[in-house]
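The structure follows.
One protein chain omitted, others in place.
After this line comes chain A, so read on.
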């Protein structure tokens, strides 16, 4: 009985212990409160470093909320207890303000926090007024591109641009998106800092510590040299080149061959767009308007042409094909297209592993580059010279754009001359000004170009979520319950116009059908790329029952080797799925090697399809050429610095007086203890008089 009681007591104790929970919090954890956010980081090119870095052990600044310009004046002119960390809302995050903070120096301003309170924001773009200012088409050995005049801001391609993405800041900039985190900061600021400013230097203040130390410095030449350095025993990396993958696909499968000679009879119409976007902060930036719209249009054009033209053999010229290209890294001096041009010049596209003949510039009939489509009602077809090809295509585009039968009500104007938008075609024109490049581009109207705010709201996207078949073309009068003024419809209209014009170019016959691009495909496309990778379209274009994508939109920044490469991966599978033909006769077991690929398909049941898509490497030729002159400006030289961590936390920073007092007390105690020990050891007989004889012998 007693034993039972004992056992019961032990069980009770164990149970109590498990429910009580152990509160073993460390003092350090009680001192600091972590803050979630995204950090600005350092990028380098052939001549400069841009972006931000904290100090090695982390930058610390006293929180100060900026609501008006006067608050900023206060910090810059009479900071009572510097260094400070201003919390700036987007509408005050302007070029003038940021440069003033930079000039104030790290002793006054040590950290900048950008808080997501965007109510009063009307514009927010950190790209230059002339994106890719030094890498576009150049004439007469100029260093700047001739297609954009930076001195005439109103006529540039990004007139809202502040160019802050290309500035070097001596402090870290941290973006805090979550309202709860911002409230936490504001509460701490109000509780400890936001009163009695005169006594700031005498009391403890709420401060923030940001760690975002960058290893690379100066420019790409220096950091690449240090990374590749033979004495670099630690093998430490300073920076990595921006590197990714371009995705391409052809309308018709190309015939496999063992020959490596260019087939002169083969003709290609190239339809291209940009795959990537960028922003100031790590892991953020959807580029909804600045590049995702054009990728959506390209996908839809490809899909519609694929549906309308099942086989090359029934066409007037069966050797004519369409090459769809999505270039990566275009935000950083056209990395993808520069490399593509370089590969094509060396007859290295497509790679030999694809077992197809290389494609040369002579194979290209013309290139239709889809640029930004900010304002669908104001689209222009840009060309450098007036050519019959351009005239004919413009006439075809307008024939469908203005047709009452389809009711697209779009007018496409011609623009001949140097006023060419910053798109991939510039890389081709730079090599040869007579290259037949036609660029479809709307008048620039994106106030959030290359920024974290180029998101769903910027394009007014609402997911219709109809769960209907999006792989078929839709009737022109069937809006599938989607609003006629929606983004999906705009994409449908532009895609249909382009696809119809290309249809007529390829077949020499006018398009007579009632079928147009399906707005539901655009709907699903934007859902995947703007809201969640765990989406029906991505699921259909993956292997059956493959693990679902993360419920976040794919990262669309080019990144470095070993980076996420999500967006090129998904685009690759999407092109694979939408531009392929089903092969019902091939069993699943035999459907393992490209070009055959097994997709989950619309119902997720699985289907074998003959695909045409593939990757090409998007790494600037500057990193391939031995002894490349980094200052020549010939190729993109962008690299990204390495870092060990990003972290942000708030804590109470004691006042200077407090710190000095603590240190002084410490030193005094230290000296006193020395004196005490000296006195004790010199007068030991007084203390230890009754020393036992055996021990006493040891001390004599």
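To be clear about the criterion, a residue touches a chain if its C-beta (ideal position, glycine included) is under 8 Å from a C-beta of that chain, and two chains touch if they have at least 3 such contacts; residues count from 1.
One rule holds for everything that comes next: contacts and distances are computed from a predicted model.
Participant: Given the options "Protein yippee-like", "LAMI_0C08614g1_1", "Ubiquitin-conjugating enzyme E2 G2" or "Gamma-secretase subunit PEN-2", which would UniProt use as the protein name of the unshown chain?
Facilitator: When "Protein yippee-like", "LAMI_0C08614g1_1", "Ubiquitin-conjugating enzyme E2 G2" or "Gamma-secretase subunit PEN-2" are compared with UniProt, the left-out chain turns out to be "Gamma-secretase subunit PEN-2".
Participant: Of the residues A:11, A:229 or A:543, which one touches the chain left out of the display?
Facilitator: A:229
Participant: Just to verify: which one of A:215, A:403 or A:647 makes contact with the chain not shown?
Facilitator: Once the missing chain is taken into account, the touching residue is A:215.
Participant: Taking the full complex into account, find the residue in A:238, A:557 or A:646 that is in contact with the omitted chain.
Facilitator: In the full complex, the listed residue that touches the missing chain is A:238.
Participant: Footprint of the hidden chain on chain A, which residues?
Facilitator: Counting only chain A, the missing chain is touched by 53, 56, 213-218, 222, 225-226, 229, 231-233, 236, 238.
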